[in-house]
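First the structure, then my questions, so here it is.
The complex appears here minus one protein chain, its other protein chains still in place.
Naming follows writing order (A and B), and every chain is counted from residue 1.
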Amino acid sequence: MSLTLFAVQTLNGLQFGLMLFLVAAGLTLVFGVMDFINLAHGVQYMLGAYLTAVLAKVTGGFFTALLLAMPLTLLLGLVLERLVFRPLYARGHLDQVLATFGVILIVNEAVKLAFGAAPISVPVPEILSGSVRLMDGLLFPVYRLAIIGAGLGTALLLWLVIDGTRFGMLVRAGATNAPMVSALGVDVRRLFTAVTAFGAMLAGFAGAMVTPILSVEPGMGDGVLILAFVVIVVGGVGSIRGAFIAALIVGLVDTLGRSFATDLLKLVMSASTANHVGPALSSMAIYLLMAGVLAFRPAGLFPSRSAG
Amino acid sequence: MTRTRRDLLVLGLMLGLLAALPFLGLPNWVLTYTARIMAFAICAVALDLVLGYGGMVSLGHAAFLGIGSYAAGILLAENVNDFFIGLVAGAGAAGLYALVTGAVAVRTKGVAFIMITLAFGQMAFFVANALSEYGGSDGLTLWSRAEIGGTRALARDTNLYFVILFFLALSILIVRLVTASPFGIALRAARSNPERVTALGYDVERVRLWAYVLAAVLCGVAGVLIANLSSFVSPALMAWQRSGEFIIMVILGGAGTVWGALAGAFAVLILEEALSLATPHWKILFGLFLILAVLFTRGGIAGLFDRSAK
Partner (left out) sequence: MTAVLRLEGLTKRFGALVVSDEVSLDVRPGEIHALIGPNGAGKTTLIGQIAGRIAPDAGRVFLGGEDVTALPAATRARRGLARTFQISALVGDMTARENVALAIRGRSAGRLAPIPLPGLERRCRAEAMDGLAEVGLADRADVPVSALSHGERRALELAAALALEPKLLLLDEPLAGAGKDESKALVKLIGSLRAKIPMLLVEHDMDAVFRLADRVSVLVYGRIVASGTPSEVRADPLVRSAYLGEEDEAC
């Protein structure tokens, strides 16, 4: 296991974690503020990716596509919130699970209908193509660095919004004590709509950013959704700070686990056993991490509600 | 108690009908297809214990089905052919996984419980994908069914059909007995008021955990049966969408009525089959159906809880 490989995989893990954060951020707010379980959040990620991929083909420019895709994902988020989510806020979790599961089925299939089941690939934009030398023997793709930068930038922006604006104050208050916010005379419905749409756009942005490095295909949001769940549960439901830290941990553990678990196991067992156990173990790593955290802290690393 | 009597009557009628099916001279595929639905119905009945009676929205139950079928499949692949060994292994493995993951999950509530069960389900899915010796993501083809007492009795579809029907009836009996027991009453009571039930001396988390484990054991049994029936196990058995499907079965059938879960399993799987004959993009219709059902049945689908409570 060489140092350069370790450095590369650490950067990859960071990049993966930041994308997870973008998906998890909106979702954890939706849970925290509205106690609403939205399985369809992964769909927003997929739609962001598809819109960007398709628009990039049409317009020929990745950045134009990205710029056009963002308001569209916001709009789609608003539409879904209006048509499906809003009547569900007052319902139980079971109804929310069923209806948003229905949304996943519809959108995944509709995307297949519209764009086919085959994966679409998007070329890396010209100015961000190629690699840079970070240190001796360590080449890293510029585009992935750009994703890391964009992810960090968005996280910072999010932090500024949540920490420094009235909207952010309401969201934070809502995550700790929703009835109190409505008691303050705030139009909670508009707050909910804003949070949902905003979260949808963040997930869409994550989806858009990964189009040049992942294949765009139906159902691509489902796996990300479940990883985002792991992030949220580990970080503490409703906590943005928790989501950020947990996302980085999950991203790093998953990426490093996949590349080094087998090698590490070879130190303690025979090579052939390690070759079999390694992949299985590394695919379990983040879930074991989740179980470990929850065993000691059932409410996650940063519980946002004060009550037990 | 006319309500209970009517429930029992409906249940008896349904099981009687299923027992009569092999004698109606129907084509073989009807039999194997029905057997498959019955195996899934075992999962729905088991989930009803957790979801309908216990009020725990578990989104990871397909994993227990998958673990059961992998246990059976791996044993067959390793030439351990006895059906009962497979059964014990499948049920035991699923139960053990539920015990370990459930111990973590039952300490949480609400959305966290849903997310955690989903995540643990996904973990089993990925592990199955990583089992390269046993087919990895392609799945594992089994060359023969398990043997009972050294005979190849299960090779006959009709025999396997009756074995599955037997376990379906047994699962229903078990769930009925358990829900009427002091344990089951505590489980039901904790659904509507866990704090009160705790104050009365019940360890609510423990009660929930054992219900979760029992349901997983039954799903494990279903997995063993499915593996034998289709002579094939694959990670797809434990895809998280299947866990969603189980919930739909329980809720559409009417949570907390036992025969409801059975009816729900048949309704959902036959509906899916019918829709898929109509269009390859049937999932759009199914999803629409789901959303409309939730939004426009009075009080949501979960409103059925009130109707079926007691």
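Quick note on the criterion: a contact is a pair of C-beta atoms (placed from the backbone, for glycine too) under 8 Å apart; a residue touches a chain by one contact, two chains touch by 3 or more.
Please read these numbers as outputs of a predicted model, since none were measured by experiment.
Here one chain is not drawn; of B:V30, B:V80, B:A180 or B:A274, the residue touching it is B:A180.
Interface note for the absent chain: among B:T4, B:N28 or B:N193, the touching residue is B:N193. For chain B, the residues in touch with the chain missing from this view are 177-178, 180-186, 189, 192-193, 195-204, 207, 210, 306, 309-310.
Assume only the chains that are shown with their structure count from here on.
The touching residues of chain A, counted against chain B in their complex, run 31, 35, 37, 84, 87-88, 91-95, 97-99, 101-106, 108-110, 112-113, 222, 226, 229-230, 232-233, 237, 276, 279-280, 282-284, 287, 290-291, 294-295, 298-300. Of all residues in chain B, only 51, 57, 59, 101, 104, 107-108, 110-112, 114-116, 118-120, 122-123, 126-127, 129-133, 240-241, 244, 247-248, 251, 281, 283-284, 286-291, 293-295, 300-302 touch chain A in the complex they form.
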